[in-house]
Structures are given as structure tokens and as C-alpha cells.
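Structure, as C-alpha cells:
Left out: one protein chain. Kept in place: all the others.
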Amino acid sequence: MTSNMTGTMESQMRSEPPMIQMLTPEGDRIESGEYDGFAAELSDDDLRGFYRDMVLVRRVDAEGNALQRQGQLGLWAPLLGQEAAQIGMGRALRAQDFVFPTYREHGLAWCRGVAPETLLGMYRGQNHGGWDPQEHRFHTYTIVIGSQALHATGYAMGIGLDGDVGTGDRDRDAISVACFGDGATSQGDVSEALTFAGAFHAPVLFFCQNNQWAISEPTSVQTPVPLYTRGQGFGVPGLRVDGNDIIAMYAVARASADNVRSGAGPMLLEAFTYRMGAHTTADDPTKYRDAALDEEWKAKDPIVRLRRYLEKHTDTPADFFADVDTAADELAARIREACVSMETPPVEEIFDSVFVEPHPLIEEERAEYLAYLDSFAESEGAH
Amino acid sequence: MTSNMTGTMESQMRSEPPMIQMLTPEGDRIESGEYDGFAAELSDDDLRGFYRDMVLVRRVDAEGNALQRQGQLGLWAPLLGQEAAQIGMGRALRAQDFVFPTYREHGLAWCRGVAPETLLGMYRGQNHGGWDPQEHRFHTYTIVIGSQALHATGYAMGIGLDGDVGTGDRDRDAISVACFGDGATSQGDVSEALTFAGAFHAPVLFFCQNNQWAISEPTSVQTPVPLYTRGQGFGVPGLRVDGNDIIAMYAVARASADNVRSGAGPMLLEAFTYRMGAHTTADDPTKYRDAALDEEWKAKDPIVRLRRYLEKHTDTPADFFADVDTAADELAARIREACVSMETPPVEEIFDSVFVEPHPLIEEERAEYLAYLDSFAESEGAH
Amino acid sequence: MAALPLSKAITAGLRKAMDDDPKVLLIGEDIGKLGGVFRVTEGLQKDFGEQRVIDAPLAESGIVGTSIGMAVRGYKPVIEVQFDAFIFPAYDQIVTQLAKLTNRTHGAENMPIVIRVPYGGGIGSPEHHSESPETVFAHHAGLKIISPSNAHDAYWMIQEAIASPDPIMFFEPKRRYWLRGEVDESDPGLDPFSARVVREGSDVTLVTYGPLVPTGMDVAAAAAEEGTSVELIDLRGLNPIDFDTIEASVRKTGRLVVAHEAPVFLGLGSEIAARITERCFYHLEAPVLRVGGFHTPYPGSKLEHHYLPDLDRIIDGIDRALAY
Partner (left out) sequence: MAALPLSKAITAGLRKAMDDDPKVLLIGEDIGKLGGVFRVTEGLQKDFGEQRVIDAPLAESGIVGTSIGMAVRGYKPVIEVQFDAFIFPAYDQIVTQLAKLTNRTHGAENMPIVIRVPYGGGIGSPEHHSESPETVFAHHAGLKIISPSNAHDAYWMIQEAIASPDPIMFFEPKRRYWLRGEVDESDPGLDPFSARVVREGSDVTLVTYGPLVPTGMDVAAAAAEEGTSVELIDLRGLNPIDFDTIEASVRKTGRLVVAHEAPVFLGLGSEIAARITERCFYHLEAPVLRVGGFHTPYPGSKLEHHYLPDLDRIIDGIDRALAY
């Protein structure tokens, strides 16, 4: 009986799942049929722009780590290794799209115009967010795993209700992007998001960055089958892309976004990548993973790969790379300066904007607490 | 790009999904390749047994409706139309298996030896359960949609930990059965159950009775693709069976249960059936569904179908059917009698078995409330 | 408007809110053709279409989570949860997302979402259909909670909830759905967070809300016959709680009994008792007494009349307060 019953499944599990790659780790282009059109649209300048983006966000990331070590941040969640996945996706989106990130989306934040300093502020404990999601069309970082997948889906349902999908007007048709990790796929909320997306044919692009780890757990703890297949039983087709290959990431993200935008329904993109650093600055990966694996993935570094391409196959001048590094240094200095000079917010902020309209208990507690603080000031004054 | 990207999905959605059927609505056997072996094991007596089971549980069900109308029950959830799905599954299981039901599993309860009166007691409001799950290897009815899928999965993980799977010993190897409806598939808990089952290769058989309705919502509200595909992206292969065909139900359930029992991992069985009655006695299906559809499914009635087969293709004597009807009448009388003579439980039960070990607040509340009740008795006595 | 059952007053309020604001939409299980299991949304899908009265997949977390996303897009979703205990699968989205997004975004994002929850017992239902979970939501900052006890309030408070830019949980006393009352369409009366003194009295204050307000009226009437003057307060707002109105009453009566169907242990009564004792320490002639559900699971319906505070138990509470 097994043949009929588990046939598809077994073949799916046994064979290597198809992964779309357009740029080899050695920096050479490979053909990819239907996606080549989108890659062809990319000028060498565009690619240099991608390179610059990746280097800069990697530097932001390094600075985040350093500032945490110096006690300037409470925590930092590094994106190291996921630059291509995020910049590729970020640059494939249009202004009217709306991204719902996790806590590690510094590359996407970059593309959506959220200043790195703002991200640092949140990790410093100044606040829990600090940017206007509507201004950037980039929602707040979401820490509770998987929650944002539903928000993205609801937003996409709203796009549908507004009729802003499938009109053919590229400045009007919009999508939402639901970002989540490999670990997050196990959360009920992510599955419910697939359910609603499928049921309402919502223009949402599920963007799973499979960085192989959920803190210490390898993806095999979450699933025995490739994650790009997760949506199939919900009516959400999936693709796996080499997440360390920015050309493939961009091209497939563009193709997928356009497909969703056209009204074809939701899709799931699995970016197959690697968390090269620790989960967060509080984590110690040596406890649970092999240095050999880290080395293996180091050879697939997304930035090195694009640099090789630029060096081998374009006439990018050598000082371009030096300039980018200088820009990175400047950026690093700027955000370090911004970080250390952040002032602790006034205590009143605790009581602010819990609600839009006033709440008497909060007002009462605010008044009492401020009076209490004042009593110290007074008694100190009295001394 | 759509071809590559959504090809499988589209074909899956467009073509009629494969459904295993072995007995036509007209009562004729059709071949089914790999499952015929299990059907062949069924003697005519076995089939008559199935017929009897189905008629009796249908009568239990009718009695449930009637007793509710008479005010004897607070509510009843009819299984009308799902007899073959449940008896087929129930008879395919072995003593050591463990079933985790919803609130509509009267046919499975029957197979697991839970007295119909006990089910009535719960719907009467005597209690919330009333049987020992271990005695019947049949868990309590679960009302919160989807919860029990996780319990079944955890139980199956326990089977795995005990090594009671894949040993080849048919009296030892066990499975658990997670029952749920089409609507339930949308709940995060059901997806998480698929996740854990896949990740732990747990011997759980997911048994989805797709009766086309979740109260007033047709299955299309839950999913754009057939439900038997739901598990694929979790590593849980699926099959769709004609749930009104008891031969196919039994054969495929046997095959699937044996497969899971052998250590092949979890599976999902979708019984394609129809809720011929109301959702519960509190429901009014005329508000939301076409009488024509009801008629269409009436022609596929599972009991009529098997009766036709027995009449056409076996030498079942006419008085067999009459005897079954008499047995049904007797059963109905018995449970009616049992129901109306149920005594209201003593008030102390409210405070009983909240915990195994005592809880002082509950003891205090018990004492206070009983004293309060006594005060009435006293004051009444005083008059 | 003629006298309406409480449930139909909500229907009328929903209809009015949908007429007034095209961004208002309803989402929930079985709220379309069926009109909801309590028929509160009856007729609305027919009139407003499937895009504004949305039958959702059977997943409460999904309903709340997608509603949050729709709110980000500018919509004002009104969610129907089918029964009290079925809100728990959505607990996480409610308390970690819905309740906190305004704060997380420093007010840049509003969450004008209403969650309608039919609650309470007394209708002979099986498990999970009779609970009163308001307390656990009230404890979390970021949610406002209101509960009407009559048709007029139901009609207005649902509209005020929908108009609010803040997330509001709207607890509907399901066993009073059929209770008829006049609705004055011209005047909402009190704002939804103010408690109402339903009946003035001088001996003892009785605070309750939702399904027990009619019971409280019977209690006050019965007590009056025995010569006890009960001041009955209908809380209406469960978070914030209008402590000023309670305090004013207790300063007058010196005694307070709080009654609710929710368990006494850590029920709203505990907060009211604690805070009113603080505010009225020198005015209280007796400790604040509470009458409510037991610290047990809600029992089978054959026993629920023991669990639910009724006229006798509340009068017993009042007698105990007066005995001090």
C-alpha cells in the first residue's frame, strides 16, 4: 500500500529539493530560465547598489554586536549571513507594499528606510519600536514568534477589500510580506496565516528565511520535509531560493511579488540561508553547532559571492569597494555616536500611548508615581 | 512564470481529487487495487455486523435528537450521515489503540464500548465527560475545536517512547487516532499537531471527517485545496476516502492504521462525507444550505448503500434487517429510560475532583456553600 | 425605537455603525448566512455583502491576528467570538499584539478593533459555553472592556466601542439576549465607561454588571420588602472601572457587596474590594463582600444554578454585610 499512499511524500523527502540559484558561490552566473528576465533587468549599477546595501547592513549589524558588548544595547539579533535574502527581497518590493518583519529584519528595514539608529534604540531598551509603520510601510519588529504572519495576511485581505490587487496598475497593486524564520513555521499562527491567505486568496507573500537554526534547534527539529512545501496543503504554492544569492533572491522575489500582485493568490518563498552568527548576543552557538558547518556556509557568503561576480564579470573599479567600505565606516561611526548619545526617555513615557483615549487608572498611576518621584527631589532639595 | 511556480497547485485544485471508493451508492463493489485485500478479509457476517453497528448508532442519534426536543438533554450533536466513516474507522482499530474524539464521535464511542447513555449524560449536563478514558482507550469528548489533535499526537509520541510501534507484534504496536472535522483543520492546534507528528515521526492517524460543514460554513471557507493534502507540507501524507462507503472506510483505515503501526510515521485520512442533519439541535441548517444538496447526499446514504449490497450480493435473510430494527428499538427504549431516570448529581460534585490533592480554597468554598444550602433546609424545617 | 431584545439592539447598533462608516466590517465564525449562533448579525451580510460581513475560517487566533492586519490597513474590524471560552485560542494575539501595538508604536498605530464576546452561564449549555473570562483580559494593560446589561446600553455601547480608536472587548450577557428593553435612539446617556446607579439606596451598595444586573434589580426589590435599602450599581465599564461612582455610593452606605458570575478568586470583585477599601477605609462598616463563581471549573448545566450567584446568594451576601 505504501506506494500509492506515501509516494509523493517519499520522493519529496528523498530527493534534494529544487533550489533556485543564479549566482554560484564562485561568483558566476547560471541560467535559470523563467527568472532570467528579472535578472537581466538588473544593471551593473543595480548590482553595485545591492553590494553596497549588503555591506552597509552588515556593518550596522557588526556595530549592533559591538554596542551590545560595550553595554550600550541590552541585546542584538545579528542578521549576519542573511544580507542577500533581505536586500534581495527588500529591493524587489514597491513603495506601496507593506512588510511585516520579525526582530532580525535589519536588511529589510534598511530597504524600507528605517534608520539603523532606530533599530538600535529598540534593542537598547529605549522603547519597543520607535518608528511609524505607515511611514515606512514596514511594521514594528515582532518578537512573539509567528504573530506577524497573521498581521500580514490581514493586511493583504485589506488590500483585497480595497481592490488594490490585480488591476494591472503597477503603482496601485500592492502586496504584503510576512517575514518569519524556519522555527516560526511550527507556530499555529503561521499555519493560520496560510489558512486565511489561502481561503481569502490574499495578496501576501510569505517570506521564510530558513537560516537553518531556531536558536539551538536545527530545522530538522521543526520539519521532516522542506519548508517551501509547507503551504501546499493550504493552497499556497512555494519555492526555495538560494538565500545567499542576491541575484536569485531579487529575481525570484520580483517574480513572486509580481505574481501575487497580479491577483494569483498567496505564495511562500523559502530563502535557504544560514545564520552565520549567534542567535542573539545572549547566545553561544558553540554549545550546539559544529564549527565545520559554519565553515561550509562561510564559503557561500552572500557578499563575497557578489563581489566575486562584480570583480570577474563587470568593470567595477577597485575603488568602488574601498568607497563602500569607507561609507560603512562612516555609517558605523554615525550610529555608534547616535546610540551612545541617546537619552533615557522621560519616565512619563511609561504611561503614554497605552491608549489613544485616556484611561483614568493610568492617569492616576502616572500622577501618583510622579508625585512619589517628586517627593525624593523635594527631600533631596531639603538636604 | 506561473507554470513552474503554481503548476502542481493548480492542477491539484482543478482536477477532481482522487477519492477511494469500493462500494457504489447503488450497493455494488468496485475494485480498488491495494485495498481490496482488506476488504476481502471481511466476511458477510462482518458486513452484517457493520450494518448493525450503523443502524444502532443512527438510532442512538435519533434518540439524542428526540430527547433534546423533549427537554431531557441540553444539546445533542447528531452524527447522522457519518456512520460509515466512524464505524469503518472504529472497527479497523485494535484494542491497544487510543482514540481522541470530538463531540460528534458517537459511532467511534460505540466501537470503543462507551455506552450511549454515558454520552447522553454529558449532553444532558450531568457532567463534562463521565467515562474513564483509559478503560475504553477513548478520550473524553473535546469541544474546543482542534485541541485533541495535539493530545493524540502527544499520546503517539508516548507510544514511540515506549517502543510500542514497529515491533511487528500486532498486539503490541499501537497508534493513536486524532479525530477532527473539516472546520477544525483551520485551527493552529491541528497544524501544530501535524508539526509534532511529522517532527517526531509519531504513530498518529489523523482522521478528518470532512462532512462539508463547520456549522454554517462550507469547507470552501476553510481551504481552497482538498483537505487530504493538508499534511503534505508537514511530512504527513494523506488520502481521501469515500466516507459514506463503509467497505472503503474500513479497508483504508485498516491499511493506514497498519502502516502507521508499522512505524511508517503519521498519516492523514480524510473521510469525505456529509453532515445530513443539523450541526447540533441548536442549529437551523435551512438558514444556510440548499435542500437540493441534502437530497444529493441522501442518495449516498451509508446505511442504505450497505443494505443494498447485502441484499444484492449476499444471502442475508430479510429478517436480519427486521431483527436489527428491533434491536434498535430496544436500544432506543433502553437509553431513553436511562436518560429520563438520570438523577441530578449531588451538588458536592462541583467541588470534587478539580484536583487529585486537596485545595484549601475549594474546601472552604465547598463548606461554606453546603452550610449556606443547609441554612435553607433549616429555615424550611423551622416553618 | 420599539422595545428590542438585547441581542437585536446590538444588531441595530452594528447596522448603524456600518452605515456610518464604510471601514467597519464584521468578521467571525458563522456570522454570514447564519447570522451568528445567536443571530446577532442576522441580515447584515445580506445588506452589507460578503466583504463587510466575513465568515472566517475556524481559527480564533487567525481572526484576531488578521483583524489586526486589517486595522493596519485602515479597517475597523468587529470580531464575533462564538462563545466565551473560545476566545482562549486568540489569547496571545489579544494580549501580546492587539493590546500593545498602540504602545509599541508610540501611538502611531491605532487599533480600533472590537471583540464581541457572548459570556456567562445560565443557558443550559455544555462545557466552555458559560464562562466569564473578563478578569484575565482586564489584568492586561491595553484593552478596554465594557459590558451592557440592557438593550439601550447594548445599542449605544457597541457603537461607542466601534467608534473608539482603542481596542475594546465587548462582553455580551448571553442569557439576557432575549431581554427586551426600550432603546432611546436620540440619547446615548452615560459614556460607556461610567457606572450607572440603577437604583438609589442607603443601607448597602450592590455592584454588579452584565447578566447579573437584572438579578440585582430583583435583589434590591426583595431587600426593600424586608426593609433594606440597596443601592444598585451597574458597572458597565470593566476596564477602566468607574471607582468614583462606587466610592461615592459606599461613602454613603458604608457597605459594599460585589456580585459576578466569574469566580470570586481574583475576579473583578477582588480589585473593587481592594481599591474601595483603600478609598473608603474609614467609611466601611463591613468588609467588602463578594458573591460569585466558585474556584472550580464551571459545572455541568444540571448544577449550574448552584454555581451562578442568584437572588438568594446575593441577598445572603447583603445580609452578611449588614450583620457587621
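So that you can tell them apart, the chains are marked A, B and C in the order they are listed, and the count of residues begins at 1 in each.
Methods note: a contact is a pair of C-beta atoms (placed from the backbone, for glycine too) under 8 Å apart; a residue touches a chain by one contact, two chains touch by 3 or more.
Note that the structure is a prediction, hence the values are computed from the model and not measured.
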item	value
Given C:Asp30, C:Glu271 or C:Asp310, the one touching the chain that is not displayed	C:Glu271
Option touching the unshown chain, where A:Met19, A:Leu42, A:Ala66 or A:Leu361 are the choices	A:Leu361
Of A:Gln21, A:Asn127, A:Ser262 or A:Thr314, the one touching the omitted chain in the full complex	A:Asn127
Positions on chain B contacted by the hidden chain, ascending	98, 100, 127-135, 139-140, 142, 144, 147, 149-159, 161-162, 176, 188-189, 192-193, 195-196, 199, 352-357, 359-362
Absent-chain interface as seen on chain A, which is shown	74-75, 103, 122-128, 143-145, 183-184, 186-189, 214-217, 221-223, 282-284, 287-288, 344-345, 347, 349-351, 354, 359, 361-362, 365, 369, 372, 376
Touch list for chain C against the chain that is not drawn	85, 88-89, 91-92, 95-96, 99-100, 103-104, 127-128, 135-136, 138-142, 239, 262-263, 265-271, 273-275, 277-278, 281, 286-290, 294-297, 324
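Criterion: only the chains that are shown with their structure count from here on.
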item	value
Euclidean distance of C-alpha centroids - chain B vs chain C, Å	36
For chain C, residues that touch 2 or more chains besides their own	56-57, 59, 61-62
Chain A, residues touching no fewer than two other chains	188-189, 192, 195, 199
